[in-house]
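Working notes for the structure below.
With one protein chain removed, the remaining protein chains of the complex are shown where they sit.
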Amino acid sequence: MSALAAVAVVESPSSEPAAIAVDGLTTSIRIAGNWYDAVRDVSFTVSRRETLALVGESGCGKSLTALSVMGLLPAGVGRISSGRIVVDGVDMTAATEAGRQAMRGDRIGMIFQEPMTSLNPVLPVGFQIAEALIEHRGMNRRAAQKRALELMELVRIPAAGQRLDAYPHQFSGGMRQRVMIAIALACSPKVLIADEPTTALDVTIQAQVLALLADLQAREGLAVLLITHNLGVVASVADRVMVMYGGDVVESGPVKAFFRRPTHPYSEALLAAMPRVDRPSEALAPIPGQVPTLPDMPSGCRYQSRCPLRIEKCAERPPLNPLPGAPEHRVRCWVRAP
Amino acid sequence: MSAAAAVAAPPVAIAAPSAWKRATRSGGLAIGLVLVVAMALIALLAPWISPYDPDAQDVIMKLEPPSAEHWFGTDAFGRDVLSRVIWGSRVSLFVGTVATLAGVLIGTIIGIISGYYGGIVDKLITAATDVLLSFPQLIMGLILVAVLGPTLFNLILAITITAVPAFIRVARGSTLAMKERDFIDACRALGFGDLRIMFLHVMPNIMDEVVVMGSLWLAAAIRTESTLAFIGLGVPPPTATWGGIIREGFDNLLDAPWLSVFPSLAILAVMIALNLVGDGLRDATDPRTPQ
Partner (left out) sequence: MLRFIAKRLLLALPTLWAVLTLVFLLVRVVPGDPTIIVLGDQASPAAREQLRQRLGLDKPLLVQYGEFMVQIAQGDLGRSLVTNRPISADVAAVLPYTIELTLAALFIGSLIGVPLGVVAAQRRDGFVDWLARIVSLAGLSFPAFVSGILLLIAFAVELRWFPVISTVNTSDPLERLRALALPAINLGLIMVAYVTRVTRSGMLKALSEDYVRTARAKGLPSRLVVWRHALRNVLIPVVTVIGLYLGVLIGNAVLTEIVFNRPGLGKLIVSALNQRDYALLQGLMVVTALAIVFANILTDLTYGLVDPRVKTA
C-alpha cells in the first residue's frame, strides 16, 4: 500500500463528522505572573474508530492539548487563548462550564498516566465506576453498580463480582488502569483521551492494556486521542501521528508514511533515540540539550536551539507545509519542507 | 581547612534572599514583629511610662470605671489597672522568655545528642519524650507548680520542663535529617570530633526550625504563665501579673468587667503577635510553603 493510499483511507473515513475537531488551538499558561503560549495554533481531527497519537518529550504541550479538549485546564494557571474545539458535535470552547461538565465522563472519557494515584484511595472501585452513571444517566445506585460490574468484566478484571467493593490499594497497577478505563468508558462515550495510559506499567502489562484498548475501540467505535512519548506504542496502535515540540505541531501524517519517512529533524532525532530490534543498541542517539522552558523559548522555529540543520531563516516561524507528493504528510521546517 | 569549610558550609544561607521576600510579602510577620518589639519596650520602660505606682492603694478610688485619670479604671484596692497591666507585662514576658530559652537550650542539646548518637540512648530519650508529650502541657505545668510551690523560680522551672520534650523532638528530627546529608560525613572524614560536629555544624543548620518553634512556644509559655496565675498558682500577690489581675477582676466580674478586659486584651495582643511571628517565620523558612 502506498503512502498516498494510506492517507486516503484514514483521512476520509466516511461522511460522518469528526468526533474531535480542533481548529487553531492556542493554550497559554501563567508562569510568574506572565502568560506564555504553551500550545500554538494546533489543528487536528480524529474520526470514530480512528487513533491519533500525539508524540513528543515532556513539556512539549501534549498533555495541555488534551486538558484543553477536556476543559480541565487548571483555573488561573491555564487558559485557551484562541481556537475552537468541537467534540462529538459540541463546541467545547463556546460551552459554559456546566456544558463542558456534562460532556466530560459522558461523551468524552479520559484515562491518565498514573494508575497508582488517579483512583481515589478511600472509595470502593465499583462506586468510582458507577459515579459517572449516577451523575450523567441519573441511574440509581443499584442499577449503576450493576452496570459497573459489567464494565469491570468488559475490561477483563478477574473475579469482578467480588471486587466491586474493593479499594484501589487492593489492585495491582495494571488492574487499576483497567478500572480507570472502565470509569472512562462507563457512559459509552464516542471519544477517549488517553494520556500516557501505559507509561507507568510493566512492559507485559502495557501490551495487555493496549490490546484491551484496541479491542474496546473496535467494539465501541471510539475516536482515540492517544498521548505518548513511546514511538513503539505509536507504531503498533495509531492510525495517524502528530509530533509536537515546544507547543508547535512540527510534523503530522499517517503512521506508515511517518515511520517510512520521518522528515522533521526533531522526528528524526526522536526515532534515532528509540531502541529498535533491527539496530544495535549502540546506535541510540539521545537528543542533545533539553526542551527550553517557556520563557526561554526561541521565537521562530522552536527547535532551532537544538537543531543540527539550523539556518538563518529559522528565526522566522516556518509554516506546516505538506511534503511534495504526500499532501497529508506535513512538516514545519524551512530546510525539509520549504 | 579551606576544603573542609567548603564541604561543610551550611547549606541554609542559599535560601536567604527568597526567604526574606516570602516573609515580607506575608505582612503578618512585620505586624507581629512590630507588636512584639512594642510590648518588649513597654515592659522594659515600665518604671518610666506607667502613670502610677502599681501597688499604691487608694480606698476611696476603688473599682472606678475607666476615666481620664485612670484609663483602664481601678481595682478593688483602688490600684491603677493601667499601671498594673504595664508592670504585669514584665512578669509574663520575663517568665515566658527565660523558660522558653531554657527549654530551647536544654531540649535542643538533648535532641541533638539523641539524634546524633542514636542507639539505646536515643530510644530511651524518645520514649521519655513521648510519655511527657502525651500529658497536656497545661496540666503538667499546673501539677509541677502545685507540687513545687508557687515561686518565680519554680514557675520558670515548671514551664521549662513542659517545653523541653517538644524541643527534644524537633532537634532530634532535624538532626536525623542532617545526618543523611553529605557534609556531616565530610566532617567525619576530616576527623572532626563529635562535639565539634554537633555544635558547630549540626546546630546552626537546625536553628531555623528551632527558632520558628521557639516563637510559637514563647506564646505557649506566656499563656501557661498567665493561666497558672489565673488559677492562683502564679507569682504570689501583690506582684502584678496579667493572669493575677484577671483573677482579681473575675471576682468582680459583674460590677467591674474592665478589670478583666484590659489585661485580657494585653494577653491577646502578645499571643497574636507571637503567633504571627511564628507563622511568618515558618512560611519564610519553609521552601515548600505554597506561594
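Remarks
In this document, chain identifiers A and B correspond to the written order of the chains, with residue numbering beginning at 1 in each.
Assume contacts are C-beta pairs under 8 Å (C-beta built on N, C-alpha and C of every residue); 3 or more make two chains touch, one makes a residue touch a chain.
Bear in mind that the values here come from a model prediction, so they are computed numbers and not experimental data.
By the touch rule given at the top, the unshown chain touches A, B in the complete complex. Considering the full assembly, A:106 is the residue among A:88, A:106, A:196 or A:239 that touches the omitted chain. When the omitted chain is restored, the residue from A:118, A:228 or A:267 that touches it is A:118. Residue A:136 is the one among A:40, A:136 or A:330 that touches the chain missing from this view. Seen across the whole complex, the unshown chain contacts chain B at 127, 130-132, 134-139, 142-144, 146-149, 219, 223, 226-227, 230-233, 243, 246, 249-250, 253-254, 257, 260-261, 264, 267-268, 271-272, 274-276, 279, 290. Residues of chain A in contact with the chain left out of this view: 70, 72, 101-106, 109-110, 112, 114, 117-124, 131-132, 135-136, 167, 169-170, 180, 183-184, 186.
Please note the rule applied: only the chains that are shown with their structure count from here on.
Remark: chain A and chain B have CA centroids separated by 56 Å (rounded to whole angstrom).
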